[in-house]
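The complex appears here minus one protein chain, its other protein chains still in place.
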Amino acid sequence: MLPASFALLQEAAGVAHPLAGTAARWMWALPLLPLLGFVINGALSIVSAYHAGPADPGAHPHDAHPSVEERHEAHTGHDVTGGGAHGDDHHVVVRHRFAGLATIIGPGVMVLAFGLAVAIFAAMRGAGDAALHTPFVQRYFEWMPVGDLRIDAAFQLDQLSMVMILVITGVGMLIHLFSVGYMQDDPSYPRYFAYLNLFVAFMLVLVMGASYPVMFVGWEGVGLCSYLLIGFWYLDKANADAGKKAFIMNRIGDFGFLVAMFMLYANIGTLEFEGVRAQATALGPSVVTWICLFFFLGCTGKSAQIPLYTWLPDAMAGPTPVSALIHAATMVTAGVYLIARSNFLFSLSPVASLTVVVIGALTAIFAASIGLKQWDIKKVLAYSTVSQLGYMFIGVGSGAYVSGVFHLVTHAFFKALLFLGSGSVIFAMHRAYHATHSAEDAQDMRNMGGLRRYMPWTFWLMLAATLAIAGFPPFAGFFSKDAILGTVFLRARESTLADAHWLGIPGNIILYACYVLGLAAAFMTAVYMTRMLIYTFLGPNRSGERERDFLGEAPWIMTGPLLVLGVLSVAGGWLNLPESIPIGRVGLLEHWLDPVVGESTLRITHGAAVEASSTIEYSLIGAAVLIALAGIVVAWVMLRPERLVPKREARQEEGFERVLANKYYVDEIYDDAVVQPTVGVSRNLLWEGIDQGLIDNVMVKYIGTGVPRLFGWLGSQLQSGQVGTYAWVLVVGVLFVLGAFTIR
Amino acid sequence: MNGFLTSVGYDRWILPALLGIPLLGALVIWLQAALGGRDAGAAPRAAPEESAAARAGVDPRTAVDEIATGVAGPARVIALATFIVEFIVSLGLWPAFDPADGRWQFPVDIAWIPSWGVRFTIGIDGMALMMILLTTLIMVLASLGSWTYIRTRTHSFYALMLVLTTGMLGVFMSLDLFLFYVMWEVMLVPMYFIIGIWGGENRLYASLKFFIYTMVGSMLMLAAIVYIGLAARNPATGIPTFSYDYILQNVVVSPTAALWLFGAFFMAFAVKVPMFPFHTWLPDAHVEAPTAGSVVLASIMLKLGTFGFLRLAVPLFPSAAMNETVRSIILGLAVIGIVYGALVSMVQTDFKKLVAYSSVSHLGFVMLGIFALTVQSVQGALMVMINHGISTGALFLLIGMIYERRHSRLIEAYGGIARVVPMFAALLTLVSLSSIGLPGTNGFIGEFLVLIGAFKTVPIFTIIATTAVIFAAAYLLWAIQRILFNAFTKPENEHLADLNPRELLIMAPLVVAIIWLGVYPAPVLRRMQLSAERFVTVVQGRATSQSRVVSTGERPR
Amino acid sequence: MLAEALFFSAVLFTIGVVGVLTRRNAIIVFMCVELMLNAVNLSFVAFSQVYGVAGQVFVFFVMTVAAAEAAVGLAIIIALFRHRQTVNLQNINLLKG
Partner (left out) sequence: MNLAMPSVFDLTQPLQLTAALTPDLVLIIGAMILVVAAAWRPDSAARQRVVGWASIVVTLLAMAAVIYFLIEGYGAGPGPIAVDNYRWMVDIVILLGTLLTLMLAIDDNDRELITAPEMHVLVLLASSGMMLLAAARDLMIVFLGIELMSISVYALAGINRRSIRSAEGALKYFLLGAFSTAFLLYGIALVYGATGATNLEVIGQRAMANGAGGPLFVIGIAMLLIGFGFKVATVPFHMWAPDVYDGSPSPITAYMAATVKAAAFAAFLRAWLEAFPSAFNAWHPAVVGLAIATMVLGNAIGLRQQNIKRMLAYSSIGHAGYLLVALAAGTSQGASALIFYLLIYTLATFGCFAVVSSLTRTGAGTVRLEELAGLWNVRPWTAFGMAVLMLALLGFPIFGGAGFFAKWYVIQAALQSDTPQTLLVVVLVLTTVVSAGYYLYVIRVMFMRPRLEGLALPVRSGGLTRFVLVATVLLLLILGIVPDYVVRLTSAGRPQLRSPARAAPYAVGGGFAQPQPMLRR
């Protein structure tokens, strides 16, 4: 039944489309390949860890088990332990017995998927621009056919999803390869690849889904994988906490996503992108604003924006390649993708778009400022990610969907590189500390310093990435960030956003303010990135005498992907060169995405193409470059790595530094203001108060059973055994009966 | 397949057979016990009257571990075989059921007590079909899950389980209100015994609470059923009728009476669902019940409440049920239940109790779906019923498995055990995720449909209910973190054994169902489509016609 | 005449009731009950003045039955007396609750 309907649905949908006969018809294999990897790796993992219990687990609880020694041996050999490379348990390094197979499967499916993605990309290029004005939709089966609600399991291929697919499979493949080295000694090696494969599968579902619900599958699926991978070394409570926090915070966002879907369905009866796009203009302005705001709530969760950003820094508890793939390059950008995908909705609601811009700008500056005082190398990068995501939202919020996506792509390159580079560093540090049985923190920059000597490749690549993120021309980040800031400035001059009001404030003022905030954040970005580079790689080494001997470059399987990402970080800007800097083909990405977002962009700009005088253009570019340079210089001048002491000798920060180091105490505020009250109210008021107190005691015990018991007690007191009493009761009864007879 | 089934007359005998097979199995168990089976493996001993132990008042049989002595063997084998036969026989319903036929399928109609107009009328529609299949499946798993859990008085236990099955299936099939009531009560007693005899320390309290709560509601329902039966009586002979179809088509009661009657039905079903604030029996019953009891309770018996709303309470008295005030109150209670259940389950220390409160939350979704009255929400409600049966059943089975090993349901007794019981951990995580409603698992489908359908008619309630996706993640993830993850601090857990093949066999169909219903629920939805649509149209139609009759009936005076 | 007889009967009946309520000796209580029966007999006789002989027939039945009742009743009282050595009703309260 399934194959038949499969073919049928597919034919009905795809027969007329130019991509129907091309490699694109295999697009269903994109998520299926990693899914297959997940299944195999998962099976390897669980099979290797599983020891069947006794047939009668309840019998004689102490004798029925295999001998302790036997089982212990089994565990240390090849069990899924949650200790992992990260813990301080100094386990005996034994590679997993299926490590070889997992190495082939895990990255292997990614290579295949990337190959397929490239082939599909080629097919799309071959099909020509004109042919691709409608997306290529494949329907596989009816997923939720209920009444007039019809949700199909369908994928959609268009220019936007193609970009995302390439980033996900490409960067994903590199990170898988990197992981082979990074995770080589982990006892749960296949489990790691299972999760990672599953993540890619869900991420592809997210970007390929042809409707919001299918996208939501991927949306929550990646959240799940994030949860699993953050808590990968689950025996550490902090890791498990971080995973759970990520999931729950994401769920708050998902709540928004869900409500937005409900509103869409209630108002226009469809949830497919094409259907919504066709009918979006029929929505009332306030409805569309509410829909967009709820969608954006989803984005703040998934993409770690104010107020739901706090999970992302904690998510660094996961293995570093995970941070690179999920918490920098792909998953966290899903929110940006969602808005870009929903451009037909957001462009209809200037208020919602302004909200996106404001939140994006605030997040950018807020997170950047926290990044200034972090010591954990991954935390710096995490706040940097939050901040950069803010930029992307400024972009997509202000209707510069192309710029937003552009920054998403370049950010994927350089942030992945930064994370993987930091991974290399941590790997080296951990190896060194492990060799000397030291319990020092392998991620704290105060324990690093001068690593340039020991890992030059990593240093140079990190330098490139740092320059890219700082917006230093001609690295990738320069172009994308400049495109965003420039667009915001232009939108402030002329757009539907500028005409609108947000909380009573004129839109253009807000946009100008956001532009300034963006510049300030860019300055801070340059500062903290330079700071990270200086503290990590320059100055004297603070790792310790003995450890120094063990520091060194990571194996080629790790540095290789770094190299590729380095190239991309340097050259990524050429994907979408502005017209003002024609050092290659101009506006490639803009042209590519035009069928998807062009119409909406025009709607925001009152139908006019983006036009600015070259004076403004160049001064904007100049401002951006100056800011970046200023940041680097300030950091270079102010920071003194030789004065830094290792973590264990460090003093407490004072004043505002302390506030920054403690991330403005937002976690604590959330805990005190939301989490603890909720738990407290639930426990004391709802459970003990209402459930046990009011319902069980008062209603049931006192009233429900108490009243019959009271009657019983009274009656039983009268039943004294005295005939006299009985006669009295009888006579009283007689009087009552006679009384009742007088009632008419 | 269908041809074969028709050739054996499947459509004629299937429903009575489904009711009869468990009874037959119970009879066989009873015979086996009566013919000395109980003593087969026990050490030879004197007649109980004479033995010294008996004289001292010590029962020679209470403390006997019948698994160890081998007495349990035949009982559990017979029970399992019966349940498997039942399940296989019921599977034929899937192909034989015609999703496009809106009438009752596989009907059987026999006079039972003609003097009172009581008939033995059974038949099913799509939602009953799914509930029946769920029941037969869960019973197989529940009996397998009791395989080593129930160690004493196994014959009685399995016989009660079989009788219980008949009762539950009977409720789903009944098309006669009298029969419905009888079946409704029939399932109460076995469950009372199952909790009361094989339950935990506080089992007496819990079982009595369960019984009394249920009975308060059902007795009121009894009075209401008599009232409607009399309202539908044949004017010539004066004999009442309890035929569902007849009553649905012909009986119109005054709005005041409808309100009271609906109230009576509401009490019966709301206790069973259970709706806030009638839910407090549930945590106690769940916690104290043996695994199979909890599983059956959660997977099937709670659904009987919502099934009652769908089948009886709302369609019979739509003017009362859909009265703006009544509906708002019920929706309010449903939404309170959703959020309240989630919040309270967050702070539980006993994992079973946590799952019990989560049931309150999940069943709130069902109520929301029913009373939102759109095709999507009703279908969603039906899906939640199925999904909750699968997911929560699986959760209770898993808890039972770990309880058998460690004899503690307290969350704090565990921690980090994913290291020693990885298969258990993987399954618990998967099942929890499905309970949370992760897309791609069954849980999502139901909740999503309920909410998206309900938003059309009752948006504010729906938005509040949607917040439960957050709390659900909070309580379950927090719980499994404290059980599976975190530091491994309890040395006594070092020797926990992972699941054995039998336990994997129990979980396998549930896992398949979780994924299947999450990815491809369309076949299930198609089969329930007509039921849901008919529910919506009947309720809407009758609500308007009843109010019209009332208005035209009263205005001339 | 009828009214007076009925009133007298009612008074007698009430005296009997009060006697039952206030006396503690089983035999006296029983005598009070007999008084009540005879009060009713008086009513019957009075009514038979109006309606004919049926009331008087009833009186004979009542007297017969009362005699039988007295026989059984005294036997019971004696049986109890054998156990308790008293017929005071206040002491007879083994069964209660």
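Miscellaneous remarks
All chains are identified by letter, namely A, B and C, in their written order; residue positions are counted from 1 within each chain.
Rule of thumb we're sticking to: a contact is a pair of C-beta atoms (placed from the backbone, for glycine too) under 8 Å apart; a residue touches a chain by one contact, two chains touch by 3 or more.
This structure is a prediction, so every number in the text was calculated from the model and none was measured.
Judged over the whole assembly, touch between the missing chain and the shown ones holds for A, B, C.
Looking at B:27, B:91, B:204 or B:487, the residue that reaches the missing chain in the full complex is B:204.
Across B:5, B:24 or B:216, the residue that sits in touch with the chain not pictured is B:216. Across the interface with the omitted chain, chain C contributes residues 6, 13, 16, 20, 26, 29-30, 33, 36-37, 39-40, 43-44, 46-47, 50-52, 54-55, 57-58, 61-62, 65, 68-69, 72-73, 75-77, 79-80, 82-84, 89, 92, 94-97.
Listed here are the chain B residues that touch the chain not shown: 48-49, 54-62, 112-116, 181-182, 185-186, 188-189, 192-193, 196-197, 203-204, 207-208, 211-212, 215-216, 219-220, 222-223, 226-227, 229-230, 237-240. Mapped onto chain A, the footprint of the missing chain covers residues 705, 708-713, 715-716, 718-719, 721, 723, 725-727, 729-730, 732-734, 736-738, 740-741, 743-744.
Just so it is clear, only the chains that are shown with their structure count from here on.
Both chain A and chain C are touched by no common chain.
Chain B has the Cα centre that lies closest to the mean of all protein Cα atoms in view. As a whole-number value, the distance joining the C-alpha centres of chain A and chain C reads 95 Å.
Per-chain Cα centroids separate chain A from chain B by 38 Å. One inter-chain figure worth recording: chain B and chain C are separated by 63 Å, centre to centre, where each centre is the mean of the chain's CA atoms. Along chain A, no residue makes contact with two or more other chains. Within chain C, not a single residue touches two or more of the remaining chains. Every residue of chain A that touches chain C in the complex is listed here, in rising order: 716, 719-724, 727-728, 731. Across the interface of their complex, chain B is touched by residues 2, 46, 49-59, 61, 64-65, 68, 71, 75, 79-82, 141-149, 153, 213, 216-217, 219-221, 224, 227, 231, 234-237, 239-241, 243-244, 247-248, 251-252, 254-255, 258-259, 261-263, 265-266, 678-679, 681-683, 686-687, 690-691, 695-696, 699-700 of chain A. Taken together, the chain B residues at the contact with chain A in this complex read 65, 67-68, 148-149, 151, 277, 280, 340, 343-344, 346-348, 374-376, 379-380, 401, 404-405, 407, 416, 418-420, 422-423, 426, 433, 438-440, 444-445, 448-449, 451-453, 455-456, 459, 462-463, 466-467, 469-470, 473-474, 477-478, 481, 484-488, 494-495, 497-504, 519-522, 525-526, 529, 532-533.
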